[in-house]
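This structure is in structure tokens; I'll ask about it shortly.
Complex shown without one protein chain; remaining protein chains in place.
Going in written order, the chains are labelled A, B and C, and every chain counts its residues from 1.
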Amino acid sequence: MVAKRLRLLARYITLIPGLFLAGCSSQGLSRQFVLFRPAGPLANVDFRFTILDVAVMLGIIVPTTIMTIVFLLRYRKTNTKAVYEPKWSHSNFIEFVVWTIPILTVAMLGYYSYQGTFAVDPYNPRLINHSVGGKKAPRPLDVDVITTDWQWLFIYPKQHIATANELVIPVGTPVHFHLTSATVVNDFYIPKLAGMIDIMPGMRTKQVLVADKVGLYQGYSANFSGGGFSWMGFKTKVVGQNTFQTWAKHIAKSPQTLNYAGFNAFAKPYKNVDGKTDQFSHVSAGLFDRVIKAVTMGKVYKTPLPTYGKA
Amino acid sequence: MGHGIENPLEHPEVRVVNGRGYLVSYAVSLLLMTLALGFVTQPALMPWALVGLSAAAAVAVLVQIILLFQLDFSETQVWTTVSFLLIVPLFIIAVGLTMWMFNALDARTMLAGMMMH
Amino acid sequence: MGVSATTASDSGKAGLWAQHHHHDAISTRTLGFWLYMLSDAMIFAGLFATYAVLSHHYNAAGGPTPHDFIHPLYAYGETLAVFTSVLAYGGAMVALRRGHKGGVLAGLGLAFLLGAVFIGMEVNEFSHLLSIGISPERSGYLSAFFALVMTHGIHMAFGLLWMATMFFQVAFQGFTDKVVYRMLNLKVFWHFQAVIWVLVFSFVYMRGVL
Partner (left out) sequence: MVHVQGPWSELLGRLSPSAIPNNPIITGAFLFSAVIGIVLLGYVTYAGKWGYLWREWLTTVDHKKIGVMYIIVGLVMLFRGFIDALMMRTQQMLADGPHSAGFLGAAHGYLIPYHFDQIYSAHGTIMILFAATPILVGIMNVVVPLQIGARDMAFPYLNALGLWLTVVGAALIMMSLFLGDFSHAGWVGMTPLTELAYSPGVGVDYWMWAIQIASVGTTLGAANLIATIIKMRAPGMTWGRLPIFTWTALSTNIIALTSFPVLGVSLALLGLDRYFGTHFFTAGMGGNLMLYSNLFWMWGHPEVYFVILPAFGMMSEIIPTFSEKALFGYITMVAASFAIAGVSWSVWLHHFFTMGASPAVNTFFSIATMVVGIPTGVKVFNWAFTIYRGRSRFDTPMMWAIGALFMLLLGGLTGMMLAMPPINYSVHNSVFVVAHFHTMLMVVIYGIMGGVSYWFPKVFGFKLDETLGKRFFWYFTAGTIMVFVPMYLSGFMGMTRRLDYLANPHLLPFEVLEEFGIGLYTVSVYYFVRQLYVSLRDRSENRVGANAWGTGRTLEWMTASPTPFYNFAVTPRVNARDELIWRKEQGFENTLPTQYEDILMPKNTAVPLLIGAFSLALGFGLVWRIWWMTDLSLLGVVLTVIARSFVRVTDYVVGASEVEQIERRSRTRGQSPRPDSRRGGMGVFRPSRSNT
């Protein structure tokens, strides 16, 4: 009885993917596969290597799968017509081939891996320089990123302004990020623009990117960092270069200012459930370095003791 | 579980013990450690100290391993030797790759390395 | 091995059953313990890796560096204690080969005493360091230093406990299978501490004063 009902259920379940695919195209869900729609040279390289790797691997895996299935079907016990050689267990030729194929594949992919790893190295951004080299290259923009529990602070040191939980960058301009954390490890990730890079307290990592198109991109923290982690997203607005200048001037007039004491208040554990953003003007020079130094000297922003069974 | 030999003192692993080996190992390793001490206390030897230290330690470890544990490929000791030889590369990989990766990382991310970029 | 697997056999009718088949208990035991010691070696690999990573000047966090507190001659004294203790244990093993109970007990006793001298020196060294504020909580470097040296020290202390136990077993049970393989295993354990000490002495103490 139960089995019958379940069989019925199973039949319905097989229908779901069909319905689901139909839903995809009508709602434009395919646009949501952000990794397949890179909007900057870094994400572009990541995507290109994905295609390459998958193509090479499928070249082996598909024939192997077919071969295995054919063997299983042909040499099933009930097929009495098939050859049966119970002692055949070695062939120099086959063994040579089965070692050679993976070795050649790995050699090829290993070479691509070497190429790709150096191409996206943010400390030597040949890729970035190359991709904006043709046009009149705009001066790179510096952004210092500090993560707290559980917010993002983006400092524009040259402009002496900062924003929280919202990143605004000009289109077609290389942006150099310096990243550190005041508390625990986070991970800077804007799927359509750049892959992940760890943000570690007491250390400084780097990321470089160029956005090709104006638009709104979602950024995330990808490394688990505690209770407010799931709300630690940030909007990335890529705007025209002039718009960016206007915006920066506008923020420079915002009433909130930020010095180290202000940062310590900002860095208190806060779950950004409503997606609030902040703007700061007159940001102290060297705030980023000061935060790193304080952390290396033992500054911590403690998490309070939880009640058991509660948050 | 029983074994073929009646008197445990007749067991090859007891028989293999060698008094002279102990004395040689003692003398050699002590000498090498004295040398190591010399490398770091005698100003004349200081330039070669790191190489000297490492060499002295390596030789001392080797001498002790061979003479104290009596590692060889005899029937009694072959598995001891083989398993030891398998572990040495892992020891070196664990320490060596760690040092390499953190030297590279520190140069990029620690305050000391930040001046570079 | 080109032949198929199932026919690869020696002499066809070599027999199907092995009557009176026995295993060598002592060598099984010593191999097992040796394997355990190799895994212990990997503990030290982890600790040496930790020490290597945490021994840059910024890991001292402005606190004392090895230069400030390591006395090479004192460490050399500790080396002397460890090596001589191992030599004494070697004496016990030579006596064991001859079946000389008194010799074994004397060797064990002497090895124990010298081991205790080492522990005493280390305790003295560390209590002095703690009294002048050089403690593992001070910096990452000091944490790594204490962890590595003390892990070796704890091994030594455990070896002393084992030796004391063996002293009684040799005295009261004589040279049974079990006592003999334990003596062999303790040999491996004790000699292993000497090997680790060579590395600690060279790469922590001597390297530290450079």
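Methods note: contacts are C-beta pairs under 8 Å (C-beta built on N, C-alpha and C of every residue); 3 or more make two chains touch, one makes a residue touch a chain.
If you're wondering where the values come from, they're calculated on a predicted model, not measured in any experiment.
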Could you list, sorted by label, every displayed chain in contact with the chain left out?
-> A, B, C
Write down which of A:200, A:238 or A:283 is the residue touching the left-out chain.
-> A:200
Out of C:58, C:74, C:126 or C:167, only one touches the absent chain, namely C:58
Which parts of chain C are in contact with the chain that was left out?
-> 1, 4-10, 12-21, 23-24, 27-29, 31-32, 35-36, 38-40, 42-43, 45-47, 49-50, 53-54, 58-61, 63, 136-141, 143-144, 146-147, 161, 165, 169, 173, 176, 178, 182
Pick out the residues on chain B that sit against the missing chain.
-> 1-2, 79, 83, 86-87, 90, 93-94, 97-98, 100-102, 104-105, 107-109
Identify the residues of chain A touching the omitted chain, counting contacts across the whole complex.
-> 3, 6, 10, 13, 16-17, 20, 23-24, 29, 32-36, 43, 45-47, 49-50, 53-54, 57-58, 60-61, 64-65, 67-68, 71-72, 75-77, 82-91, 94-95, 98-99, 101-103, 105-106, 109-110, 112-114, 116-124, 149, 181, 183-185, 187, 189, 191-192, 194-198, 200-203, 205-206, 218, 220-231, 233, 271, 273, 295-311
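Keep this in mind: only the chains that are shown with their structure count from here on.
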Chain centres from averaged Cα atoms put chain A and chain B apart, in whole Å, by 44
In chain A, the residues touching two or more other chains are 296
Sequence positions of chain C contacting 2 or more other chains | 58
What does chain C use to touch chain B in their complex?
-> 22-27, 30-31, 34-35, 38, 41-42, 45-46, 48-49, 52-53, 56-58, 72-73, 76, 79-80, 83-84, 86-87, 90-91, 93-94, 96-97, 99, 175-177, 179-181, 184, 188, 191, 194-195, 198-199, 201-203, 206-207, 209-210
Along chain B, where are the residues that touch chain C in the complex?
-> 1-5, 8-9, 11-15, 17, 19, 21-23, 26, 29-30, 33-34, 36-37, 39-41, 46, 49-50, 53-54, 56-57, 60-61, 64-65, 68-69, 76, 79-80, 83-84, 87, 90-91, 94-95, 98-99, 102, 106, 110-112
Complex interface listing, chain B residues touching chain A = 108-111, 114, 117
